[in-house]
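Have a look at this one before I ask anything.
Missing here is one protein chain; the remaining ones are kept as they sit in the complex.
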């Protein structure tokens, strides 16, 4: 950490900062420059609260040199994390894992039709919500516990793994009994009590980026899970907020490359929520794979015009088949391939 | 709701939209224009999922004419809501209620010193966190249950009311036993299970705007609380995310006027989190009152340079006294006044 | 255009809106709904100033049904525009045109080395700035007229076409004498006098998206050029402003698909400015091609560590060769190919 003093800071003010740092148990190293003095704080273990020093007399600015996270960083663990799934595949290796299915579980018929369609096209994981966070209290909120039972039935029938969302600590236990991968949604990315509970599970956690979360904040939320002992975290870019409302969200494809630079954790992409528009999903799925995404999360519905939520961004099964072909071909250009059930890399 | 058809939409596609709307139980009213046809959906009660229609063939765009919220809107209830507090004051009347205190409860001495200082300057509510949501798992997370006991002690001693944050459903019960006003923080604004529980309480809820929440989303979150039966919701602007990182957040003073136009609920302002910088807090508190804020939430610490969190944005007690004088004078310019304990308007 | 009246609008207020619309020469069509009346304005030719009506008594909101642009829209011209270049290639056909070179022309040696390197790797157009818009008045501002001479010399020597930026009306004439394609930079996207002059040229114009321009605003700026008579406009996504400052800009890959949906104009991508970081450029170039970009604009420098500007985002020549190979392979996945000099599609 670097404390930049004001140009007109007095020697007493500089001494005050040095004393305060020493009192915190760190080493202070003043560096007089041409225009101003800066004071280095050496030995920062991530627990220093900059705010205290920031408010002291004569201080112009605090500059953070270290990243605020640790265990999720590439400097802590250079080789990429490969999160193992029960079917023998990994998220984070050379394979690209595709998880697909409807926004919500709506009925036995619907979820089975969806599961068969995405399995036929080559997906290995079925996605669908049983508990749905909705902006409006008057919107459909999911089938809850019954939805989980239908998902288990679809797994039994097709062999697909299941990823589904938990919204709170109570629901987490329930969801974890059924799901192979527990999803933490964008709105819950900074629900710290929930993240801590996820850290006590051993199941893989799919952590979606908040709508206005920086990459640093996404990594800090993952750090909560790792800090409690669960290393199996899969990040997911799903579109962020922007000033341009032409699309529902701004799908931040570049975040995939940014995360790969900063962290060893795998990162997937959700082009369905990322764009909100069916006609853009395939192009954005291709772009995500080209950018290096470790997996795709895609909304597919057997009958999008009858979907109870997110119909406009759900693909028809035949559109999804085309997406799989193109994504697979692009994966090969960069030396990867789509995961297939039971494959071990 | 208005469905805008593409210029080259076929009669069959238009008929398809009309049929679908009818099947949903609403009236469809096609309006041919010079360039394209639009179809009005009449009778929308807020439960229509636009996404289904949005994805249909020939549809260019969906336009929402009604607001997605109801009970919180001014059209539902034109006169302003006045939320009653146990000391006989109201948030939302002609008085401006000031809530002040440290970021976190740190010790008996600290919270008592803070309470006495803010009471002396004229505040009527003491703010301080016992449960702290922090971006990093390694930061100080609050004193928890013991912090609540210290707050109760400070109330006993000073007569100030208490506002403090609950982070999850478990904590909510605990917090509600002690607090006079329950705060839901920015990161929890879309924690729907928590909002529903707040709706079952009868205590006033201080709902802070999420870092990247639109005013519409803030109102929808308030709608969750009203929909469950608790009408005593106080909104709070506390700074939003922007492209300019000169300040920690962008304090959206204009949101106060926007909310007053759209909703009958009172809205306060938190210039401390709104700016993150002590030297800006007073100017922004003045601006908020001038814009019509129904209250202020201000961080004051007896000893900011020793604060365990947010020291840089905490005022010294004498700075807070000046803030109170100026805020009071500005309130008078627009026909209001600062609330005083026991005052009834 | 649709005028949404307030719920409590009086018959007189509704009549006032109808009269005003008629006085403007358009047809007003009132539509009473369950909760409120809306008034349709039929015959809008794009010249209606909504602001006047928006301010009238009883009006809640104005909703625009038509897009504000015309000649650039797909509804105006469904088939894609192919902008012809002097070497027989087109931007906007099945080929992907790659334009590459250093940020600035620095010297004869530098520009020749750069030109040879990018030609060797397969680019067909040389990019480099002679006039540089810089945020600071103290930064290197380009070689100006001499830079143009060096570019002409590099063309002579290598056969590459030249794209370079004009910053004002005076410079435009000068630049247009030398350049094969005139670039209008992001900071000039709403410099309307400059855009109008571009519309009087016959040379292709490469119009870069402003740092905070919506896609609609980008298309409106292109409309200025088409409205003056020049149909040869190539759009370019180059990164926008976001709340996350991890990268210099947020490279909006999805804008490529959005533009292709709304407009017939071709759109290129600039992953160098889009990310600002050399190690991300190749991944983002791949993503852009996968998303359907009609061309790439890439910074390559023979000696990035000695570049006078933008060194951190300039590729080394061998990195650029790898980019060309991967971009070419991805283009083939979606039925396209990289343009080669003299190729005619």
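Some notes on this structure:
Each chain carries a letter (A, B and C) given by its place in the written order, and its residues are counted from 1.
As a working rule, a contact is a pair of C-beta atoms (placed from the backbone, for glycine too) under 8 Å apart; a residue touches a chain by one contact, two chains touch by 3 or more.
These numbers come from a predicted model, not from an experiment.
Residue in contact with the omitted chain (choice from C:34, C:120 or C:134): C:134. Residue C:311 is the one among C:261, C:311 or C:328 that touches the chain missing from this view. From the set C:119, C:203, C:238 or C:278, the residue in touch with the chain omitted from the display is C:278, counting the whole complex. On the side of subunit C, the interface with the absent chain consists of residues 20, 46-47, 49-52, 54-56, 68-69, 133-140, 167-171, 187-188, 190-194, 196, 210-212, 217, 220, 223-224, 227-228, 241, 278, 304-314, using the contact rule stated above. Hidden from this view is one chain, which touches subunit B at 212, 214-216, 240-247, 250-254, 256-258, 261, 274-275, 279-280, 283-284, 286-292, 326, 329-330, 333-334.
Within the entire complex, the positions of subunit A that touch the omitted partner chain are 2, 4, 6-8, 29, 31, 33-36, 38, 40, 42-44, 63, 65-66, 75, 212, 241-243, 245.
Operating definition for what follows: only the chains that are shown with their structure count from here on.
When chain centres are taken as C-alpha averages, the shortest distance to the whole-protein C-alpha average belongs to A. Subunit B and subunit C have CA centres that are 39 Å apart.
One finds 31 Å separating the Cα centroids of subunit A and subunit C. The residues of subunit A that reach two or more other chains are 212, 241, listed in rising order.
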